[in-house]
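Apart from one protein chain that is not included, each protein chain of the complex appears where it belongs.
Moving on, here comes subunit A:
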Amino acid sequence: MKLHMESCSNQKEVKQLGLCAPERMKRFRRHGQESQRERIKQELYGFNKTVEHGFPHQPSALGFSPSLQLLAIGTRSGAIKLYGGPGVEFMGLHDENAAVTQVHFLPHQVELVTLLDDNSLHMWTLRAHHGVSELLEIGRFTLTGPPGAPPSVTRVTAVLAHSSGDLLLLGTEGGHVFIVKVPGFRELEERNISLEKVTNGVPEDYGGRRSLEHVESLQENPVNPRQVLIGYGRGLMVIWDLDSQSAVTHIPATQQLESVWWTEDGGHVLSSHSDGSYCRWKVAGDDPQSEQEKSEVPYGEDPQKVNTMPPFLFLSGGMPRASYGDRHCISVIHSKTHVALDFTSRIIDFFVIRDGPYHTGEPSALVVLVEEELVVIDLQTEGWPVIQTPYLVPLHCSAITCSHHVSAIPLKLWERVLSAGALQNTHYSKKPWPMTGGQNLAPDPPQRDLLLTGHEDGTVRFWDASGVCLYPMYKLSTAGVFLTDSDPNDNLNQGTEGEWPPFRKVGCFDPYSDDPRLGIQKIHLCKYSGYLTVAGTAGQILVLELNDEAAEQTVEATVADLLQGQEGFRWKGHTRLEVREEPVTFPPGFQPFALVQCQPPAVVTALTLHSEWKLVTFGTSHGFGLYDYQQKNNVLVRCTLNPSDQLAMEGPLSRVKSIKKSLRQSFRRIRRSRVSLRKHHVNNAAKLQQANARLEAELAEMELAPVQRKIEPRSPDDSFTGLVRTLYFADTFISDSSHNTPSLWAGTNGGSVFAYQLRLPPVERRGEDPVTAHPAKEIQLMHRAPVVGILVLDGHGSPLPEPLEVAHDLARSPDMQGSHSLLVISEEQFKVFTLPKVSAKMKLKLTAIDGSRVRRVGVAWFGSTRTDDYGESGLTVLTNQGDLHVVSLPGVKLQVQYPCIRREDVSGIASCVFTKHGQGFYLISPSEFERFSLSARCVVEPRSLVEVSSETPSTTLPRALPDGASVEPVLQEIQKSLEVDQTVLCRDSFVCVCYRTFLENGTSALAGGNVLSN
């Protein structure tokens, strides 16, 4: 053996030496071409994470700037997000991994201050750069107390950004108020309001000398900026004069303070307390002692916050704990009208937007941030309807189970979906979105893109994903087809006459699914024909058609027995969904007309629709089927199950059970040894020790067993080898090289590819003659890795177009002269085969080289940024390491590689979906999609400008510009003047200039400019 190997390595050396010279020369020769290729790559590819769609995960703080018309949301992960008018979005992330507890805009400025959980304060600003604003952190600060003081002395509990714009008042847990000059965070020690200073002035009759506790609230007098109100936890409120540094008035409330609000005219203070009461205090004049005007307990205990904007009064919480303690309520009281808005998740904070040029007029909208969504109530329309949000939509109102992206939707389909969606949104307010801050400078999206998300409750939501705002268009529910346990009259507990408190449910976050089997697993939409197919958890496949009218129809169900007589297996999973037999009325929109139910009802793992051939193919862990939705029958059912694969047969529950079982067993074992240990305790000390040692060893084995991985080639007997991973229709040369025929391709988890030749009757007899499928080929990849994608490349090496794409003149017809090739993408390699005779042509190994595996793959067109007419097709690939790759076609060569998702973020990687133009989405939390772009040309990102202007609004507003060419310089002019102005800003005169540019057909014009000044 050794002899053999010796000669072997010698030969190798010779080979090496022989190779080295020509190899090098080749390299030199190729050098010019390579640099050329590098340049093209730079023009084609570029990686950017551009925007986050959806609702921030775990919001923890809310801020609002009336002058900028921007709202800010801080999250528990330390992110800060700013939103203005639709399309105006900014995002920042604190370096510290701490929750944002408070957000305060500096009045009338573009700066804001955040307070984090770790007691650090951060100053952010919106800085204009090349005409686009960026959110930047410009300073950080942590209060330092005197040496030796306990940390509570400097633990910030309340923040007031003073209207002078350069003072920050920080109330602390120790009861002190520190005054800090901003920007720069310079402490003004001499002006601090220490607890001692306040305590000395407290009237003798106020509850002895007990501590006043922490500073709960700091409020500025709206008419006299010299005065601030300090509310202490114990109830006492003090009005402090900043100039004279002395208390003006004491408000001797004795209940634990929850919140304080100073009315507009400065004449009253509202306070809410822990016993569920709120009080109104008159503070007119310099009367040192204020009087209580009114005290009321609206419902019961447990209030949180009180706020008034005459004639409205807003109360958060305050519900009687015993009966409604689990509700999340805001009560709105307006003369005789009284509504308790009942939210589905915890209230974080709320504020009110007011009308008028200076935002001092009538309250127009109530903005409520709850844990899972943002709800805006229109206060000027009868019945206070909800205004639909253009951003921050709760994607996760039911958990997202899958997503599907369709690029470049034809206008006709787009309008039909929009109109179907409009009918569903009649309960929303007609008012425009009240937040108008900033200007959206992003060009109009070049095309209409749809993102479809499937949800656990059986709904499919259609989102307008063309631009920065992911806007809800239409919602489809599939639950109506089936009989489920849920009672349709479930929501009758609200609205009964005379009920007190008068609850009204608002918001759409509803994570509770009636039946998990309804969950949507796969979606495929044909954008040309309007046919949609969706498949779910219990093996149900629905085919739907877009109909502009409501229709009453029965859905015909066909069962596909995927086991094909395989015996000896028992399905232990869920049962099939029961279909409603009577006709069901479907509203306008997508209406189901055909249903296939797989037997066993395992989750559908692959689904494809061919609208030209009117065929749907579907696969589960047991096999795949082909369904003719014109004739409504199964054309083909094929079992892919390996008889020795028990796991696939038993259904999804058995594995969980076995884990449970083994856990239970180990616990039993431990308990037993403990019992035995106790039994023999008195009798035999030696035995006890023995048992003890055994127990310890057992525990150690359980806990300390190192993570190890078995190295074994994949075998045909592995579990779930029969699971169908991908299905593909192609019109190609499957049997001989002169006639192309329709074909169906299926790839499994065990590295098998099945190809069927399809015979379709001529169009005129399509309704009668049967469609037939004949097995044509089977390929078993020797490495047996799961097949995740199959693609046929035409004679030019480009992927075959989608069905009907050529018919609609939207794609070049494929080249049928040259020979086609088959690209099989497994988790480990990309392999190209010739057709019709399958022989390996070339391949790209991925796993063997760097240990990553393909998780997601898509075909994309990459346009060059330099010239409009150059572009390349490529594969966009996401690996299990969270890296994105682009692989060229047809040469299967790796082009670029970017790290994108953390490899531990398994759900993020699993949720990734690619677009046809080199973009993609993945979930960064249950409620947020991150949008990324691999294309250098096709990038969708927010571009917006937010500025504070000086007092003369009419001069700065270019109401009409002669032409678009001057927009850019004008903007820069404005910006420059603003930057100068900021330094000499008068306090009360601010203007927020908001205009939108519409960039259409290369010319841009300013339109619809409006001025909102304060």
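Worth pointing out:
Definition applied: contacts are C-beta pairs under 8 Å (C-beta built on N, C-alpha and C of every residue); 3 or more make two chains touch, one makes a residue touch a chain; residues count from 1.
Methods note: contacts and distances are computed from a predicted model.
Its UniProt record calls the unshown chain "Par-6 partitioning defective 6 homolog beta (C. elegans)", which is the correct pick from "Large ribosomal subunit protein mL66", "Par-6 partitioning defective 6 homolog beta (C. elegans)", "N(G),N(G)-dimethylarginine dimethylaminohydrolase 1" or "MTMR7 protein".
Among the residues A:R346, A:R709, A:H739 or A:R765, only A:R709 touches the chain that is left out of the figure. Considering the full assembly, A:G851 is the residue among A:P150, A:G184, A:G201 or A:G851 that touches the omitted chain. Listed residues A:H250, A:H574, A:K777 or A:R856: the one in touch with the omitted chain is A:K777. Of A:S274, A:S345 or A:T834, it is A:T834 that touches the chain left out of the display. Subunit A meets the missing chain through residues 1-6, 8-10, 12-13, 15-17, 19-20, 706-714, 735, 757, 774-783, 785, 828-829, 831, 833-834, 838-853, 880-881, 892-894, 897, 903.
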